[in-house]
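Complex shown without one protein chain; remaining protein chains in place.
Here is subunit A:
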Amino acid sequence: MSDFLNICGLQARIDADGTPKDILKGIDLDIPRGEVHAIMGPNGSGKSTLSYVLSGREDYEVTGGSATFKGQDLLALDPEERAALGVFLAFQSPVELPGVNNANFLRTAVNAVRRARGEDELDAISFLKTVRAETKHLSMSDEMLKRAVNVGFSGGEKKRNEVLQMRLLQPSLAILDETDSGLDIDALRIVAEGVNSLRSPDFSALVITHHQRLLDYIVPDRVHVMAKGRIIHSGGPEVAKILEKQGYTQFLEAAA
């Protein structure tokens, strides 16, 4: 058990139009400092739910288990406190914010996190310098900074905007929920590069994906298979290769 992210018997449910629906049914997962782990699993197995519960979305009710991060009870913190502590979620479907300018949004977020971490806020000019350097890195046009957050962005542009936010907020735990889906081949490489260049002994990532290809670029330390709200198998990078070839059947059968 590491002192970084430790999830133990985590259970969560959602209120689906009045009837509670159990989604996470006892997740055990340990991600040590500096490691990249991947989660793969069939549609509807609870991967996004896990990422939401870890980042503090209130729709989900935690009914059992625990999650500690850097020694703190993660589940007791507000979403903004988790962000300040270093948790970042790249959304599977990034939310549109009509009427909220993207550059203002990014600066507000960066400064909120800096404030909470006891760092000085960035003034408009140094922020712009930082953000310009990052957009260039991600081959994003500056024009996207002038638009409303994610409004009218293509699928791939939304994902890049997520990676931009991740880079600006400098998390110590990045949860990437299918950040590769919707990306063209070049964008996939750019995004993977954006994650890889953050890799350090103080940066861990949980990469949720359906595709082995992303894991060719971001090579994980561990791969977990999730089904029906549980982790049913864990192993090294070879697990992704087996899944790519043979699908989930053997793991599902072994777990049954």
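Definition applied: a contact is a pair of C-beta atoms (placed from the backbone, for glycine too) under 8 Å apart; a residue touches a chain by one contact, two chains touch by 3 or more; residues count from 1.
Going forward, contacts and distances are computed from a predicted model.
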Name of the absent chain as recorded in UniProt (options "ABC-type lipoprotein export system, ATPase component", "Fe-S cluster assembly protein SufD", "Radical SAM-linked protein" or "Xanthine dehydrogenase"): "Fe-S cluster assembly protein SufD"
Residue touching the undisplayed chain, where the options are A:50, A:113 or A:140: A:113
Sole contact to the chain not displayed, among A:29, A:67, A:83 or A:232: A:83
Candidates A:17, A:58, A:120 or A:143 - the one touching the absent chain: A:58
Subunit A, residues in touch with the chain not shown (by the definition above): 55-59, 78-80, 82-84, 88-89, 91, 94-95, 97-100, 105, 108-109, 112-113, 116, 148, 165, 169
